[in-house]
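One structure coming up, written as structure tokens, with questions to follow.
Note that one protein chain of the assembly has been removed; the remaining protein chains are unaltered in position.
The block that comes next holds chain A.
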Amino acid sequence: MSQSSTTSSEDGSKRANSESVAVDSVIDFKGKHFGLESTSEDSDDYLVSGSEGTMIDVERFCHADYRIEQYAHSVLDFSSQYGIDLSISYTAPNITGRPSKYPEYGDFPQTFAMRTYGAWWERAPSRLKEIQPQNVSEIPAEDFIAIFETYNPGAVIRVWAYTIAKTWICLWEDKEFYTKPLYIPSRARRFTPPLKRIQLPTKTIRLEFNHQRLHYYTEIDAVLLSGKKFNTRNMQHLLDYYERQRKGSILCKLQNMKFRPICRDNYQNRLQHFLMHDLDKFISVLSDVQIQSIQHQQQQQVQSPSTGEIKISKIGLKNMPFEIMLKIFSYLDLKSLFRVGAVSRFLYDVSTHPLLYSELNLKPYWHLASTELLSTLAKRATILKKLDMSWCGCTVQTISPTEFKKFIQQRGDSLTHLRLNSTKFLNASCIDTLGIVCDNLKELSLRNCSPSPPLLNFSCLANLKNLERLDLFQTVIESDLLLTMLENNPKLKHLNLGKHNKEYEFTLYLITLYALPAFCSVAVNMDDVAQHIAKYNKQLISLDMWKAHFLSAQGLLVLSNCHNLEEIDFGWCLREASLGDSLREFLTQCTKLKKLFLAAVRGLTDRDLEYIANLCPNLEQLDLMGVLGISKERYIDILQKCAKLQLLDLCFCDNIMDYDVALWSRTFKVDIKSCQVPNDFR
């Protein structure tokens, strides 16, 4: 019976996996009592004893029987959201407060939705390869947390809590996520996972999502925490206790034991004498004992029924050639690597070899990443090629920017792949160092790296000249710098500029709707970028401009210069009345197109869809969400002519009925998304 108690506090922050959201609330969990003998009943004093695992009776820190329920108060951080920053539609702040649409089921703008869904992005030309994939595995890990999902439930895989002792603890993990197929009915769901009981009050909840097996976008309406109120007066005692705990169990035991070794006189001399003369004898005696015991065991084996000669072999792991050991260890994840290094000198030598550290992925260890870890890794990773430090350093300032800067200075010159998505420890000098030191960078990913107020100056990135992949989703950099970077990197293959717009541009965008000529110059921002791409980055394979406003038909037209384009996302761009011939021109030139996303490009007409049908034989994924006024024949046309089509998103399109969609889906073997939201949403 999960009797987690939550204590009320003000905020909530959620973090999500590809998405995370952090919710603040102080959570206090009542622990089990394993042979606990508390001798003092005084609430200001406690004595802990017990055999294994000291547990503390936190119950006495709570106000008796005062249960409360609280909804998330504010969002500390998120890694992606569907809506743009100042909006209240599909954005992260919608998860705070009471659920507004639950128990209704559907695609509502009053909920929190994330950028991607399903495995479609893994199938696109711009798919990413995970760095050190063996790290991403299950983390061993046991009042309630209720998550209100109003659309496509089933994406939450982990729930974390951030305790007062400044550690993250995983409260629940979906262990069967990778093995069992998902079946959750399409209904609004109030999801309450069974939580592990921990002893610490916490202030922050983090939700991790993995949408791989989802059919469509998942949307969350609210997060509810329930439990007992924690009496903050006793917090200091608890903190001290856990501070001491953190030092390690041996130290703790020593402290508790009140051990004082009794030394005779001149013990120092005796120690030296021992070390000089008797140590070798001691060791040889020990190994003799060992060999004797092994022989003893082997003798026993010989006496047991045998099927032939028993080979008594003394060859073990430590006799393996070094290279074999390296190969074996290369399959280990980082945590196991560190652990195995603590076994013996030989294994330590193997496990610290630089070849095992050419790729480093610290994303699954975001809660453990610290300055010390970085400096340890710096000593070992002398030929570091790929580094992924996404999510590290968020809300917990455990990585100092100076340490990171030192790390890059030491090890950055051989870096070819660097991912720093959603990190919070970057500052201006870190970016400078990146630009100066890492000139071999082929892949740079800085998703979601613009805190507000913006304090990052990315200008040194202009030094990078070998980039093949650049990901600036939800990060804003100065347009001049972006243009310079495009010029300097002719080998660029993958570019992501999704949600590339500053806050004030939102209001300016409103003004441009009324075609005030004075502000038009700002509106052509993305067109400039498109011009540069067309001129300098002809090798581009994938381009993502989702919600990067201010792209016009003119920009689309010039992009037809990039003949190698296979993937393009123009969702929520191209807001003007009609695209004219630009789409046709574009499709004529870019024949290799496999993924074409045109969500909410409201100016699309029947003619444009005709072009898509006729000019894109290789099309695999097509998104036409929210486009009105297309006739049914056009859809059928596309389904017939694009033989390789796998995904077709027709949500919020008109002129189609549910039975049409079902029929087409069966006939053409295409995954068609459609949804009808009742007209009068409340």
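Observations on the model:
The criterion applied here is as follows: a contact is a pair of C-beta atoms (placed from the backbone, for glycine too) under 8 Å apart; a residue touches a chain by one contact, two chains touch by 3 or more; residues count from 1.
Heads up, the rule we're going with is that contacts and distances are computed from a predicted model.
Going by its UniProt record, the hidden chain of the complex is named "Protein phosphatase" among "Response regulatory domain-containing protein", "Protein phosphatase", "Exocyst subunit Exo70 family protein" or "Dynamin-binding protein". Considering the whole complex, the residue from A:Leu86, A:Ala643 or A:Leu663 that touches the absent chain is A:Leu86. Contact with the omitted chain, checked across A:Leu583, A:Ala600, A:Leu619 or A:Val661, is made by A:Ala600. Although one chain is not displayed, its contacts with chain A can still be listed: residues 8-10, 68, 70, 83-84, 86-90, 93, 107, 109-110, 506-507, 509-511, 514, 572, 575-578, 599-600, 602-603, 605, 625-629, 651-652, 677, 679-682.
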